[in-house]
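Shown here: the complex without one of its protein chains, the others still in place.
Labels A, B and C are assigned to the chains in the order they are written; within every chain, residues are numbered from 1.
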Amino acid sequence: MHPEKTISSDFEPKVIAFVCTWCTYAGADLAGTSRMQYPSNVRVLKFPCTGRIDPVFILKAFQQGADGVLVSGCHPGDCHYIAGNFHARRRFAAFRKLLEFVGVDLQRLQFSWVSAAEGGKWVEVVTELTEKVRAMGPMMEFKELALEEQWSGAMISPELQDAYRQI
Amino acid sequence: MSRIGVFICHCGENISRTVDVERVAAHAAALPGVAYATEYKYMCSDPGQTLLKKAIREQRLTHVVVAACSPRMHERTFRKAVEAAGLNPYLCEMANIREHCSWVHEDREQATVKACDIVGMMVERTKKNRVLPTITVPVTKRSLVIGGGIAGIQAALDIADSGHEVVLVEREPSIGGHMAQLSETFPTLDCSQCIMTPKMVDVANHPKITLYTYSEIELVEGYIGNFQVTVRKRARSVDERTCTGCGVCMTKCPQKKIPNKFDQYIGMRTAIYVPFPQAVPNTPVIDRENCTRFKTGKCGVCQKVCGPGAVDFEQQDTLIVEAVGAIVVATGFDLYSISEKPKGSPIKGYGEFGHGKIPDVIDGMTFERLASASGPTGGKIVRPSDGREPKQIVFIQCIGSRAREKGISYCSKVCCMYTAKHTMLYHHKVHDGQAYVFFMDARTPGKSYDEFWRRSIEEEEAVYIRGMVSRLYQKGDKIVVMGSDIAVGVQVEIEADMVVLATAVQPQQGADLLAQKLGISYDKYNFYSEAHAKLRPVECATAGIFLAGACQGPKDIPETVSQASAAAAKVMTLFSKERLEREPIVARVREVGCVGCFACKKVCAYGAVEEKEIRDRQGNLLRVVASVNPGVCAGCGTCQATCPSKCVELDGYTDEQIVAMIEAL
Amino acid sequence: MQKYLSRHNFYTLLDTLISGGIRVVAPRMTAGIPLYGPLGESVEMVLDQLPRRSAKEAFFPVCEDIMSYEKEGQQVRLTDVEPASFPETVLVGVRPCDAAAIPVLDGVFSWDYKDEFFLERRRKTTVIGLACTSADDACFCTAVGLSPADTRGSDLFLTPLADGGYLCDVCSDKGEALVADTINLFSEPGSSTPLPLAAPSVPAFDLKKVKGWLDGHFEDPLWDGTALRCVGCGACAFVCPACHCFDIVDEGTEKSGKRRKSWDACGFWKFTHHASGHNPRDKQPKRYRNRIMHKFKYYDDKFGQTLCTGCGRCVRICPVGIDIAAIVTEINGMAIECTPAGGETRS
Partner (left out) sequence: MINTIDISHYGTVAESIRIEAARILGEGLVTAVVAYTAGRRAGSVQPAIITSAAEAERLTFTAASVNNLAVYLTKAKKDIPRSGRIGIVVKGCDLKALVGLMGESQLQREQLYLIGIPCAGVLASTVRPAEPLTAGNLAPKCRECDAQLPEGCDYVPEIDLPLPTPLESTYAAEIARLEGLTPAERWAYWKEQFAKCIKCYACRQVCPFCFCEQCLCDRNKPQMVDTTPRPAGNTAWHIVRAMHLAGRCAGCAECERVCPMDIPLNLLNRKMAKELKELFDYEAGFAVNEKGPLTMFMEKDDQSFIK
């Protein structure tokens, strides 16, 4: 009916979620046991604690083609490991500023606290990020970068042109 | 080359309804390194597990991925099965295609694609899984019980009776908790204190129980089997060893008009006091906020009259460190104050019911004190305002409870029964009085409970009105209660002498703070969370910590006692072994690359990272590197994310495993 | 053969080539620094500065794919890179110190293994050299037997003239073919005089004697004395026109990826780190020694050439001021001092 709508619905964003096992993973489990519905784009990676989440993983996720990344753990004070989420909070406060400075649109990187009791919030956060990223379109920056070569090593091959077309 | 087996569960139809499990199996079978992939109706069932074990042996599988429900549900199950088939349990992972997939997506195509991805991700991760040997740690066979109400008392007595030492910590000057405040108990109407006080005395006399009253938990360190708990023993100003409990100090204390918390502030006590005559220990405590000596420096009568010289104004708080192997949390409940909105609470108050403003609107616990033979009125039910016997009394149930719009959606569970009890106690004491009860519905599951409730109506002549009270106001010396009887569809107006509100049961104030010290989780109301709602209702997710009583959710006495005994049984099970096996998800340092910056040590909340000196054969110090104590490490992995050279690695969550998952997407 | 190429025609020549689908690579400003790179149009060319990286990357890229793999189930599919896909290239504005390094590299890349990636690019590239008119005190081409007007490695060689045009020497068949294709842009040499050539200040080395000294001084206090401060980066090797070590790594995921060849440097600790954990060049001075030995002894042993053209790039960029000209000058001095009339006997 609306042509622009059909175009946007063609794009299924890839959303990667890094979550802690005690709160957000359990919250996502609760969303499941409560049979709540949310977009199927998200892929969840379980960590013991947000404290374990290395900023490199976020970078790696974008490099591997993620259009959006979610990092979620226990609310402050609720950390199963006392303070892992406090350390993570500082780490990511700094890291997101760095990513922003090199030109990553921070709309694609969401942080949240979702407790084991907040199945609804999990659904809300995942849905919101997925839809936001869907509207923004694919994250081209890292995908293009992956195909980019030093001029000296570049070739004009049909394979490469194919790859460019695909992204 | 790995030979991975992938087992996809239908979970009846829970998964297969939305996920094309055959397609997922075909997808898995085509993944590099997968030697075998199949699907089955119920993987967790006996035949399912047999199928798994058989495949491991026949297909010579090196790793296993079970695509089914959440690992929080069945990881243990499958790891045990894998172990039984001769593989290290940590070579088995679960792909969550139920909670995270089939239950949350309706579109079969999308859900199937996602399930394939999840399985692919877990296959790549599992390839990098290593054999992890089980770690064993010694068990300190002493336990800590926090809270000296009926839950804590029961747990402490059970554990102590099994021959293990117990440290019981109570915040108030006496153990006994709320049960000691009750007059009679449902459904038998036996006197609460008559059944409670002997248990309190047992605690005091038990050779295996160390009792700290007027004390709080300051700090909890360590882990299952090896906790170090610091207890702050607040200054009592009375030496417990020398005090004989004669009580002369209390009779001589000039400050006599201090509202007594134990009596819900309707009775008075002195500044040096025991909360109630049967207190255990029977050692008074000086309430320094109200004591003239502490306020002005003058007085000191109690010290003068104390024969044994037990009163000590200079006494300080002391910190005692206790080593224990298990902790039972039994901090109980508090009643929701409807007059004042607790600070910072999302719960809205019930100011419209006049509690706190109209003196004769009281809560259920205050009624208990009025009805109690040892209470401030000696068991006479009278109005707090003028001491007159109320002839018309209205009980209103579900105040705070089951009112989502007020912030609490749960049922407080005990109010229906205690209100029925209150009508009986009232009727027994005020023969010409009339009790009315406003109720939404009566919840009376429990042995002899419904019979008890019916008795209050049929024999004790309480009038039950199904409906909610809309308004309540003082008119002269009466309280006008306006409500609706929805059963007959009429407005009801009662001129009452007294109103008793069955207010919601809430966790103790500060329950969240204690949880943070213990490292246990709690829900949005601050009730402590059990590890599993059905199958592990006594354990916390944090190993070695168990729950008893209303700190976990509203409970009546029989339930509380049952759970306390269950918690005690769990502790005894833990203590039945010399060493304890623990999950080997711990950090390890690669000493070769460690540059000794100790960033890991700085971020470790458990003090698990130590400095280790590396020396050559002549004993010369070569370098100092980090080293993780696997007994103390809790496995959060914050150290690894912080280590600049990634020379500390968390087993089970290595960079290789995580990167493999990211790259699989 | 010598021709005259006016400044205007020089630029026209390049634009003609570009529009004809030839890749024209020349120094151009790239994010603030001069680097060789393909020109979009001739005006992008910058000839008054020595590019930060040498011209070797036109033949030996910073990084190139050599193979790709894809896994499907238990199957692995390999795809080779086809050197035929390399573009025809004209490399312009190459100073003698860069151009001379190219035939030197032919030695190693067409030795026991014929590196088709290097050789195919070499076949497809025409080099237009440019005489050098400015030197700083890091330059020492004359010390290693070259000159600012050396035509080695060039197919055409331009000498800047006072009128802004160039004297064009045709040095090879490839050069001749290029001139023939665009002959209307060239004319006969006129009267304009060449600009004065650069004059590097480092006195010439006796390369034979330097090699002779190196032959006998694998162990020498010189190495610790000069290279203990080396921080072990690869900057010197990477900017060098003659250094040609490379690393081959597979990059990708479990499912697909590429095998890539990229520049490596003997200054890196990892360069000779064995899988066993042993490292034969376990200390930085040993690694620096290898750099000198390779340039002035080993390469000579094998290919009869010196692996240094005196461009001075490593001297300028070394983070800790290690100066190869100073070190070889020192060796040269010691070599002359300690060499008896009959020459040192080798053991």
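The rule we apply is simple: a contact is a pair of C-beta atoms (placed from the backbone, for glycine too) under 8 Å apart; a residue touches a chain by one contact, two chains touch by 3 or more.
Note that the coordinates shown come from a computational prediction; the quantities given were computed from them, not determined experimentally.
In terms of the touch definition stated at the top, the absent chain reaches A, B, C within the entire complex. When the missing chain is restored to the complex, the residue among C:Ala26, C:Val81, C:Leu178 or C:Val239 that touches it is C:Val239. When the missing chain is restored to the complex, the residue among C:Val43, C:Val231 or C:Ile336 that touches it is C:Val231. Across the entire complex, the residue among C:Asp80, C:Asp137 or C:Asp301 in touch with the chain not shown is C:Asp137. Across C:Val25, C:Leu39, C:Leu156 or C:Val315, the residue that sits in touch with the chain not pictured is C:Val315. Looking at chain A, the residues touching the absent chain are 55-56, 59-60, 63, 76-77, 83, 86-87, 89-106, 110-113, 125, 141-142, 145-146, 148-150, 153.
Chain B residues in contact with the hidden partner, per the touch definition given at the top, are 592-593, 595-599, 602-603, 623-624, 642, 644-647, 655-656, 659-660. Within the complete assembly, residues 30-33, 35, 52-53, 62-63, 136-138, 228-229, 231-235, 237-239, 247, 249, 251, 260, 262-263, 265, 268, 270, 283-285, 313, 315-317, 319-323, 325-326, 329 of chain C touch the chain that is not shown.
Note that in this section only the chains that are shown with their structure count from here on.
Averaging C-alpha coordinates per chain places the centre of chain A 34 Å away from that of chain B.
Residue positions 64 of chain A each touch two or more of the other chains. Multi-chain contact residues, meaning those touching two or more other chains, occur in chain B at positions 663. Contact residues of chain A toward chain B in the complex are 14, 16, 21-23, 25-26, 28-29, 31-33, 35-38, 40, 43-49, 51-55, 57, 60-61, 64-66, 77-84, 87-88, 91, 115-117, 123. Considering their complex, residues 30-32, 124, 127, 660, 663-664 of chain B touch chain C.
Note for the complex: chain A touches chain C at residues 64, 149-153, 155-157, 159.
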